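Structure record follows, encoded as structure tokens.
With one protein chain held back, the other chains of the complex are shown just where they sit.
Order of writing sets the chain letters: A and B. Residues in each chain are counted from 1.
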Amino acid sequence: MDTDFGLMRDAGFSLIRVGESVWSTWEPRDGEFELEWLAPVLDAAHAHDIAVVLGTPTYAVPSWLMVKHPEIAAESRTGVRVPWGARQETDTSHPVFRRYAERIIRAVVARYAGHPAVVGFQVDNEPGNVLPHNEHVFAGFKAWLLTRYKDVGAINDAWNLTHWAHRLDDIDELWRPDGNHVPQYDLAWRRYQAELTTDYIGWQTALVKEYASPDQAVFTCIDVARPAVDDRALGQVIDIVAANQYHATQDELGPGADGGHEFPPSGSWAPFFVADRTAAIRPGERFMVTETNATSVGFPWFNHPAYDGQWRQVAWAMIARGARAIEYWHWHTMHGSWESYWGGILPHSFRPGRVYEQVAQLGREIRTAGGAVEGIVPDAGVALVYSMPTRWAFEFHPPLQDPAADPRKQGGPDRAAYERIVYRWYGGLSRAGHQIRLLHADDLGAGLPPVVVAPALYLATDEQRETLREYAAGGGHLVLGTRSLYADEIGRPRLDRQPAGLADAAGAWYDEFSNLLAPIPVTGELTGRATGLIEGLTADGADVVAGYDHPHFGRWAAVTTREYGAGRVTYVGTIPDLELATALGGWLAPANPWPVGGAVTAHGATNGAGERLWFVHNFGFEPHTVVAPMPVADVLTGAPVDRLELGPWDVRIVRETTP
Amino acid sequence: MDTDFGLMRDAGFSLIRVGESVWSTWEPRDGEFELEWLAPVLDAAHAHDIAVVLGTPTYAVPSWLMVKHPEIAAESRTGVRVPWGARQETDTSHPVFRRYAERIIRAVVARYAGHPAVVGFQVDNEPGNVLPHNEHVFAGFKAWLLTRYKDVGAINDAWNLTHWAHRLDDIDELWRPDGNHVPQYDLAWRRYQAELTTDYIGWQTALVKEYASPDQAVFTCIDVARPAVDDRALGQVIDIVAANQYHATQDELGPGADGGHEFPPSGSWAPFFVADRTAAIRPGERFMVTETNATSVGFPWFNHPAYDGQWRQVAWAMIARGARAIEYWHWHTMHGSWESYWGGILPHSFRPGRVYEQVAQLGREIRTAGGAVEGIVPDAGVALVYSMPTRWAFEFHPPLQDPAADPRKQGGPDRAAYERIVYRWYGGLSRAGHQIRLLHADDLGAGLPPVVVAPALYLATDEQRETLREYAAGGGHLVLGTRSLYADEIGRPRLDRQPAGLADAAGAWYDEFSNLLAPIPVTGELTGRATGLIEGLTADGADVVAGYDHPHFGRWAAVTTREYGAGRVTYVGTIPDLELATALGGWLAPANPWPVGGAVTAHGATNGAGERLWFVHNFGFEPHTVVAPMPVADVLTGAPVDRLELGPWDVRIVRETTP
Partner (left out) sequence: MDTDFGLMRDAGFSLIRVGESVWSTWEPRDGEFELEWLAPVLDAAHAHDIAVVLGTPTYAVPSWLMVKHPEIAAESRTGVRVPWGARQETDTSHPVFRRYAERIIRAVVARYAGHPAVVGFQVDNEPGNVLPHNEHVFAGFKAWLLTRYKDVGAINDAWNLTHWAHRLDDIDELWRPDGNHVPQYDLAWRRYQAELTTDYIGWQTALVKEYASPDQAVFTCIDVARPAVDDRALGQVIDIVAANQYHATQDELGPGADGGHEFPPSGSWAPFFVADRTAAIRPGERFMVTETNATSVGFPWFNHPAYDGQWRQVAWAMIARGARAIEYWHWHTMHGSWESYWGGILPHSFRPGRVYEQVAQLGREIRTAGGAVEGIVPDAGVALVYSMPTRWAFEFHPPLQDPAADPRKQGGPDRAAYERIVYRWYGGLSRAGHQIRLLHADDLGAGLPPVVVAPALYLATDEQRETLREYAAGGGHLVLGTRSLYADEIGRPRLDRQPAGLADAAGAWYDEFSNLLAPIPVTGELTGRATGLIEGLTADGADVVAGYDHPHFGRWAAVTTREYGAGRVTYVGTIPDLELATALGGWLAPANPWPVGGAVTAHGATNGAGERLWFVHNFGFEPHTVVAPMPVADVLTGAPVDRLELGPWDVRIVRETTP
């Protein structure tokens, strides 16, 4: 223990996380608690000046409880229990689970809340991993529906249940989600499931707060990709925002990486994206990264330890975007368990090596930078609107086909279409030098930046649409991407010409769209390729910025723009490839005073002292010399610099100075 | 309603289909009927001079019935019910279902049979979507077997059940279909299931006819791809033939499209194929197309609205092949339901646009053509033999591997092999200019055209084989494709050298065959490539027309031909690629007096007045000028034309005139 804590301290660690997922160690038999084993760990942490976040153990349920109460297993389909043998097999809304969970939480937290090392509590871990279909969950769903619709007649009308004889005469005639084919039903089911998860975390948080002091934060670590999570809603019931955010490494962290958003996200914009995605949970607040890449991430067959320098690059990127703590998962690679190749900072041999040295260098830099990188408020010239309901709707009924399928045949759906489109836009804007504020559609309102992009805001409420209209009318530049505004908040296609309700402001409309067998060239003021689909966009007052080179699709506009009130509405009727998305980014607005492009990026921020900072990266092996566009000094050395020398996979942090 | 019917009438609509799939609207609660809502619709249709086909609603069962009688759900595997939430979840042979279905059918049909707008009835919709494994269905299967085999000993012998100890001592020892590995069992199971579907539709038809007047037709709309359908048999129990036939669009409707037969079928021959496939249900009769492409077809991620002109092209193609009505699915795109992106003639905005205009132009043309295109009998120089039992046998034990699998390894089966082979032959013959009559093997007999092609008639009865022999002996040109005649009618490989029973007539035989890792060049009088497999075809009296360029396979013939009696037998020992199939088409017989080829096709027919018509298409963007090979006049303008100017994706209809 001394060796471990000594190594941590030497590397600059100031915070660790303990105690989660070991319920069977805390309570080896029903009602018999063994709580003392952690005390020496906390004592040693405290002695090394390392603070501790204590986890509740509910992520993984002990065998004895599953044996005694098999009914608490989540049913992945009605009547089909998730088999025991991993973790998160549980229906966390089940009263029996809640009773046992409450007892162990109270026991552990009561025992250690007063320990001086404990600065906070993490309740559960990455909640929302499964959509339980258990009987009481479905019963709750029916009741939930009746709180939202006055009666089944209203459901019949809202969901258009005449078709295929789905009309209900009584809520107990509602079919199970297992065979459901109605998109509005599915969306309601997803909303309900997310609410269950929020309720669960809210319940644990409140429970722990009975013991926590006011300066001990209570939170969970969010995985925004979990199926039963609405991370924005979840963020409202915890003290501070914390998320687990992994990223691609090696060449996949380069500016030409096109691996997309799937785990782990690729491209030089990946660490910025995952940070901005976390920041969006509670806009304007800083956040913790509770897990990120130590050595390898993922299953035993997927090992890609970062290149030298990439740990620094990623950490400074996250800090630049508002991270106030970065934790690695995990300290050392484990010698058993499913995660035995999810690589820690120490390898299986426990010997500090390349990874430890890389992390220790980062630790030294952060200590050196000190207050200069505290209280950071990231720059944001563009807001990118994110819509969780659209993600859910597109998981059920996406507008794109499985990329692995033959595009000439019906094939299967691309359930990742929404994330794919959003990530493409983020990548293009980022490559164009923009700094992006991700914003949940429900957070649209005042204080928006000069440009707001809604990449595929398929589901939008009337209020959201009007907010966007007013934003443009008031001087903003609103950019709508394909499928935006098509449906109302429960997923019904609207009856207006598209983009529904803003076709007038856009000065363009469409009534049909086509998927593409292959990308099609886009020509005009912007170039690149149209991918996935093309809408039959007809300018009706707008200027045409770009079109298609095609005997049929050529009649339609790819990009239109129109002044609207004091602002502007631009519509993009296809999914841009990375080239076109980057070109769009450059066309929208000047993005960055630095000579960015290719491997070089620059991200600005203001620190707590009101100073202007820039984080300048080189995402490649080839060194670059970057001429600073204003007087700056190196944050780590304090020395003024005119030309930043960036080595392979390097990052420099500079502060603007007065000439 | 007035707007809708006005639009329909203006576009030339004369027929609509209503009332199907809305059982829960007709009968919202068990035994409580609400029948009046349709009356104003029928009145309005009548007022607009639009005839109506009234559907029975049994395709989709109401929730209350599924809740009350869950046992009527079809079991997709023994004991595994199809979950409720789409449609066609039902075991339609279940007595409980039949009792409720009869009651609602009688109620609806009795109420409206006398309405003057109603010209016919559609019972159910695309039946045969599932193979129910329910207890009583399996019991029926055992009884069915005993009507076909005198006892289990006969089954043991016929199915070769000694192997793997499958011999039965009692029919109740028969294993369930779930784990069955015996091909003869599977084929019997498929035949039984198809009979259940035919019985079901026959039962509904008889029921409705108790109310229908003699001039009201009763039928169902057939989807020939349904697993539990023998469309030819089903066609015997309804008044008129009607099928739902979709097709590829955009570039996939071109002559070079090689997307194959899978939904939606590709190539310029696709609309002809689907029409000819429908015409084969009851040879010599005209038919209805009860559904075809309006805007997009398929799931929400598959949208390919046709290019301008393609609606006309497809409709005139279908008319040329005997369609007497064409209905689009559906009038407007729905705003809910699984099919919310199965695009209608009107888009989600209800505003008539490009699609409506295209359909309306077609409507005007049909009105103009009038009687000139009534009573059409299509030309047919080649008969292509279709074998439903072979399709079923190849779905279980195909001779080809899944095209997506590594051909060097065992991989999985290509369950679509039969359709793939047939469609390839159809495409090649069509590209060579032939007009093709699809013919079920059970309809082989007198009146065959000069050439009969059996692409892969794996299962053939002794009678069918002798009919083919007599056809050749009597002067016909019989072309046998790979695997033809290999097995008897229950799927047992025959004991003769192959092609079993006709090797003498063919003057060629084989005893082994090989799948191919990659296509192999075919050389000789015909060129192209061998795909999928090669049979070890040895000429023994026949002439070799083409062979293989290969150090091993080169010893065998690819194509042999031999005079037989007054006719000829040709054998093709491989699956031709499109090039070779086209070359074969050209070699077989002169096909077409018109200068067809590439994008240009010409299809001839005789109308009810005995006039000769030609439908000349240009399946491409590039315009073509086609010189008529005989004096003709334009059917729409009446003007004589020497040179037909065909624009992009165009079609002209001309009538032969005396010079």
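The rule is simple: a contact is a pair of C-beta atoms (placed from the backbone, for glycine too) under 8 Å apart; a residue touches a chain by one contact, two chains touch by 3 or more.
Because the structure is a prediction, the values reported are computed rather than measured.
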Which of B:Pro116, B:Gly284 or B:Gly411 sits in contact with the chain that's absent? B:Gly411
Consider the whole complex, including the chain that is not shown, and state which of A:Pro255, A:Pro305, A:Gly507 or A:Gly573 touches that chain. A:Pro305
Of B:Asp178, B:Glu357, B:Asp462 or B:Glu645, which sits in contact with the chain we cannot see? B:Asp178
Residue touching the undisplayed chain, where the options are B:Trp64, B:Trp159 or B:Trp316: B:Trp159
Tell me which stretches of chain B touch the chain missing from the display. 78, 159-170, 172-185, 397-402, 406, 408-414, 417, 492-498, 511-515, 517, 533, 536, 551-552
Missing-chain contacts on chain A, rising order, are 21-25, 28-29, 57, 59-64, 66-67, 82-87, 89, 248, 250-252, 257, 259, 262-264, 266, 295-296, 298-305, 307-308, 333-341, 343, 347-351, 353-355, 621, 648
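By definition in this document, only the chains that are shown with their structure count from here on.
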Note: chain B sits from chain A at a C-alpha centroid distance in Å of 48
